[in-house]
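Take this structure first; my questions come after.
Left out: one protein chain. Kept in place: all the others.
The block that comes next holds chain A.
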Amino acid sequence: MTATGIGAPVRRKEDQRFVTGQGRYVDDFNRPGQSYAYFLRSPHAHAVIRSIDTGPARTMPGVVAVLTGDDLAADKIGGLICGWMIHSKDGSPMKAGPHPALAQGKVRYVGDHVAVVIAESLAQAKDAAEAITVDYEVLPAVVDTAQASKAPVQVHDISPDNTVFNWHLGNKDETEAAFARAKHVTKIDLVNNRLIPNAIEPRAAVGEYDPGTDSYTLYTTSQNPHVARLVLSAFIGVAPEHKLRVIAPDVGGGFGSKIFIYAEETICVWAAKKVKRPVKWTADRTEAFLSDAHGRDHVTHAEMATDESGKILGLRVHTTANLGAYLSTFASSIPTYLYAPLLSGQYDIPAIYCEVDGVYTNTAPVDAYRGAGRPEATFVVERLVEKTARELGQDSAAFRRKNFVTHFPHQTPVIMAYDTGDYAASLDKALELADYKNFQQRKQESARRGKLRGIGFSSYIEACGIAPSQAVGSLGAGVGLWESAEVRVNPTGSVEVLTGSHSHGQGHETTFAQLVSDRLGISIDQVSIVHGDTDKVQFGMGTYGSRSGAVGMSAIAKALDKVIAKGKKVAAHVLEASEGDIEFKDGKFGVAGTDRTLGFGEVALQAYIAHKFSGQDLEPGLKEGAFYDPTNFTFPAGVHICEVEIDPGTGVTKIERWTAVDDFGVIINPMIVEGQVHGGIAQGVGQALLEGAVYDQSGQLITASFNDYCMPRAIDLPSFQVGMTVTPCPSNPLGIKGCGEAGAIAAPPAVINAITDALGHEDIAMPATPQAVWRAAQKTRMPTAAE
């Protein structure tokens, strides 16, 4: 390991600019002649638009244009798309309703886009938007996930029962047979609460058109600029792919919400040509609440069958997933292929059957949010495992251990083939760090103070590094999920890495440079990471699903191998040795068995001056590219243990201890990994205790500001005990599994298992707010000090 190589806790290179205000975010870009877009949004959850009168607005001061869905239709601009085809049990394709970037005839959620005003200033655009008259015929709305398919309201014509698909996975017959021979069946009903992502930087876009070259530029808050360009060109049709440059500069958090291709960004590109001016839009926080794709929102009934010894025989799950008013870019894949294949958890479960009904409602679209399907699956498995252990009177840890997968590879009944892991090792380490053996003592001490203490486990698994293109293609993905890299070595020996991954907080400028440092033996200060610009970087798939280490860095590793191979050829010519005798070690190319060496920088210079070889026998230059497609998903896994103390007088739940032992495979930068774990736990605790999007029955979003939507704060969290175990991932050259989502996946069931342990009953939903816990604690018999 070099001082800045793989495994070194290097401080993040990018933080200097972030913490000193030198970052460049989309809103920091201002183009000459720029105009401002403001979207008139629907105040109704469901309404027919009888007419829109934009006449008075057009004459308002500073107004450049007022555009509606009619203008989009006249320009033959396509609708927004959902890029993952799901088929129902009967083989029929999912029912995707139209999703125009500006409403055409109907609005389907509060915040839906009705018109856009483009003006000299944002204030003028807002003034003009108030002068637009929309004649709405307000319709009843459906917001409730569980009731959507039965509601007398139809969100889309294509789907009379508001159902997008009735999908299933697993083997129904084998599962029924397992339940038939079970000694015990545990049942649970769960709601996975709807979340609003709230990245610190709201979405923003600047669209620009150059009539001289007939080309477009879009500055946008994207996690995957090439995918945005592909969708905007090939499907929506606002600009040809080769004439559209998408730039995603510094991006202040995504958590999934910036994967998707939204109406506003689309409109900025389209309108820039129409008004012949750059068009800028920056969401305010209210718009972010209303129109960013939300996460989760499942209603589930699940059952677990066990035999007389407490071995799990089978699992059956029925989930209704609220997809909102329109299918967002990857919405259909989240509650299906990113959900049900994780239902085996860390356990050897012989039979699993899962049904998922995706439904439309008059709410904001729902799509991937940190974890994306896997937190929902983990919540089902870990709540059910916990409840089963309690019903069987078995120790929670012992019950899990008894059912762990112990032999690898392990084929689950739900697609996934786990490659490697040591779940018992993580559990052992977590039990020790959490001081599990003295928990009862702490519980009694809390009881003496009139408090309820509980402990909760979460033995999670996730599928990351998404994934082999062939596999996801067979499951309905519209794209491949490989990654690309190009390594450009400069004549001075410094290195630029062009990556298809995109950093929006993950620290790629540091970790990716560490890989280069490790392989080439140069300092990370000699390495620049370039990403987020389709004019600079080759096509890439972007960052989500904890894939940038396992897939993005593997592509870089592959390109680095090619650079070293080419460097050996150059060195052979310069050192007048046979290529086969050249070794590359510690940043030096040398002739085996001699002391003749060339430094990496010297070889770089020789490659470009090409004085020591002819361009006929060896091409000048040192630049290599690679595309990497993994052979499997990766399977990070671990154990989180949460210990809470509840004040039954107020219902306040205080997290006293948090232990996380994760197996992320090989770790590039332990400091960054710990940071990812901390942030993920914070978001998971947010879901469990604090966050929850609430719509009223008319479809108004009640939690549309931070006054009502409660984000986690530092004071809500304890100091985390983070430990690691390592089983290197065999399906990529670096042994990386991924760490970005683990905390958010692991945390919610750990918290709720701890609260239900403290309460002594299972009747608490997320978010377990003080009010909810206080009410639940009414049913709890207070322990006496003697207990």
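Everything below uses one rule, namely that contacts are C-beta pairs under 8 Å (C-beta built on N, C-alpha and C of every residue); 3 or more make two chains touch, one makes a residue touch a chain; residues count from 1.
Keep in mind that, in the parts below, contacts and distances are computed from a predicted model.
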Task: Omitted chain (choose from "Thiamine transport system permease protein ThiP", "Xanthine dehydrogenase family protein subunit M", "B(O/a)3-type cytochrome-c oxidase subunit 1" or "3-phenylpropionate/cinnamic acid dioxygenase subunit alpha") - UniProt protein name - done: "Xanthine dehydrogenase family protein subunit M"
Open item on the list: Can you say which of A:62, A:675, A:723 or A:770 touches the chain missing from this structure?
Closed with: A:770
TODO: Could you tell me which of A:189, A:525, A:708 or A:763 touches the chain that is not displayed?
DONE: A:708
Task: Contacts of chain A with the absent chain, listed as residue ranges - done: 123, 126-127, 286, 649-651, 690, 694, 702-703, 706-711, 769-771, 774-775
